[in-house]
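One chain of protein is taken out of this complex; the other chains stay put.
Chain lettering (A, B and C) follows the sequence in which the chains are written, and residue indices restart at 1 in each chain.
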Amino acid sequence: MKVLVTGFEPFDGEKINPSFEAVKRLSSSIYGGEIIRLEIPTVFYKSIETLRSKMCEEQPDIVICVGQAGGRARISIERVAINIDDAKIPDNEGQKPEDKPIFFDGENAYFSNLPIKKIKKELEGIGIPAEISNSAGTFVCNHLLYGLMYYIERDFKKTLGGFIHVPYLPEQIIDKKGNLPSMSLENIVKALEQIIKTSIKESIT
Amino acid sequence: MKVLVTGFEPFDGEKINPSFEAVKRLSSSIYGGEIIRLEIPTVFYKSIETLRSKMCEEQPDIVICVGQAGGRARISIERVAINIDDAKIPDNEGQKPEDKPIFFDGENAYFSNLPIKKIKKELEGIGIPAEISNSAGTFVCNHLLYGLMYYIERDFKKTLGGFIHVPYLPEQIIDKKGNLPSMSLENIVKALEQIIKTSIKESIT
Amino acid sequence: MKVLVTGFEPFDGEKINPSFEAVKRLSSSIYGGEIIRLEIPTVFYKSIETLRSKMCEEQPDIVICVGQAGGRARISIERVAINIDDAKIPDNEGQKPEDKPIFFDGENAYFSNLPIKKIKKELEGIGIPAEISNSAGTFVCNHLLYGLMYYIERDFKKTLGGFIHVPYLPEQIIDKKGNLPSMSLENIVKALEQIIKTSIKESIT
Partner (left out) sequence: MKVLVTGFEPFDGEKINPSFEAVKRLSSSIYGGEIIRLEIPTVFYKSIETLRSKMCEEQPDIVICVGQAGGRARISIERVAINIDDAKIPDNEGQKPEDKPIFFDGENAYFSNLPIKKIKKELEGIGIPAEISNSAGTFVCNHLLYGLMYYIERDFKKTLGGFIHVPYLPEQIIDKKGNLPSMSLENIVKALEQIIKTSIKESIT
């Protein structure tokens, strides 16, 4: 059983991205699954290509992409990605698409095929606040999840795939205004390991 | 150097109170100071009496009271307590005072004499989000800080005293609505240890 | 030019629903368009049927459905509806579907074909805070927008359709906890009239 887990490069002026900080700290083997880690550029299309290329090479059973959702308080399990790029800030190569479809021959939206409700329940069971999210936004996170599920539907039909948004780390909110939530890196890592475990159990059955 | 650190009993239907959970986990010696831990009943007046009695017995150099401020995202260093009890929920013995002065012969308010700005800065220096708060509310937390500073002004003039509000723990927000912030127990403990250290440094100079 | 504007029945224990309160107060003629008002039951499927039946009868050029999004601060212009019903609370007839597709033969999602960006810009031009929303949730609001666009794609190809979420009214937050945003009924009505105007301009060109 191979599990590909990705995190993003920092973006929007941040020095770190909690998603890849957590992915880096994952054990190399979880619940019998081999963990393959990948950092994804925060760039439209290049992100999808980086992921697809690794999927071709590794043929993973499960793909879990992770991204930062600054301002959210809980581990946020994405349900769906929509066929639109609409950026309010530029990506890491300066692209700022507005209201553009991602793939002209794609569906309007794709649903993650991870067991999202079980993941929520099992995270809460180990004391981690979690929620189902119905929007991954319209920036590179939604873009990547859309690309992942587009290629799963075409070329990797047996693969489970989905996207997890994680809160800011505590140190990221120090210089920001407002009552912004955060989550410790330890708890984000613990959450990802549980998500991998739940996904492996689902994949086996 | 003796440092008395207090936390509260759970209240308002909660099963745990992050303040005493964190206080329990403090080392018994921090930066050369002997740490004395005390759980305080979440009850008007009984809280102050429990604290005053321990202060008489131990004659601490520093008193740091800790309480839960559900909904706050940062370690919250209280600046001031006001001479009013005004409860929206009953305390743990069913008392629910409305707009009552705490001590008729007390000042309208007392300021904490901890180095609150230094504490904020040093917490941020170790990656913990912190803020100065100008209100500890009008429930038992404000009540206890008021009582602490009232007695410091009268009977313990050399003692440093103050109040720290801490966020919910992650597990406390699981069943609550909304995008509620939380902080891991590890980070709350780390924060309290830093606060004790900064206060000891201040006390020595 | 006919414009059908719908609001919902109160739900979730509320006594009023700001959406239909505002729809009731719309002028019967706006920018040359005849305004047809309709109250929709907050019930899965019956909501869509009520709307479809009225659309068959009136053959409107534009359909704007309005719903309450308690907790949002701005007029929220929905971009997309997804093919899922997933209720956390029962609808007004006690149904509480979980993770069920709305129409088995429908797309994964439909996009509103209202000029959502122009609407946002023109609302802001008259001093009303507005935002594009990428999720109408998974309750009856998303359900109705999904049904609307499903039937527009099949049977009413020239019709413009979309969904507007409005904040709580000020009186609705009085007995609720927290720093909840609201919007005055006057401003919600003013916003809907501007949205109708912008949509009519789009429909003509």
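Before moving on, here are some points about what is shown:
The rule is short, and it goes like this: a residue touches a chain if its C-beta (ideal position, glycine included) is under 8 Å from a C-beta of that chain, and two chains touch if they have at least 3 such contacts.
What you see is a predicted model; the values in this text were computed from it and never measured.
Summary of contacts with the chain left out: across C:A87, C:I128 or C:L160, the touching residue is C:I128. Contact with the chain that does not appear here is found for just one residue of C:S28, C:N179 or C:T205, C:N179. By the touch criterion stated above, the residues of chain C touching the omitted chain are 71-74, 124, 127-130, 170-171, 173-174, 179-184, 186-187. Listed for chain B, the residues touching the missing chain in the whole complex are 79-80, 82-84, 86, 99, 107-111, 117, 132-135, 137-138, 142.
Just so we're on the same page, only the chains that are shown with their structure count from here on.
Chain centres here are means of the Cα atoms, and by that rule the chain farthest away from chain A is B. Once CA atoms are averaged chain by chain and compared with the all-protein CA average, the nearest chain turns out to be A. Between the Cα centres of chain A and chain B there is a gap of 38 Å.
Look at where the CA atoms of chain A average out and do the same for chain C: the two points lie 30 Å apart. In chain B, the positions touching at least two other chains are 71.
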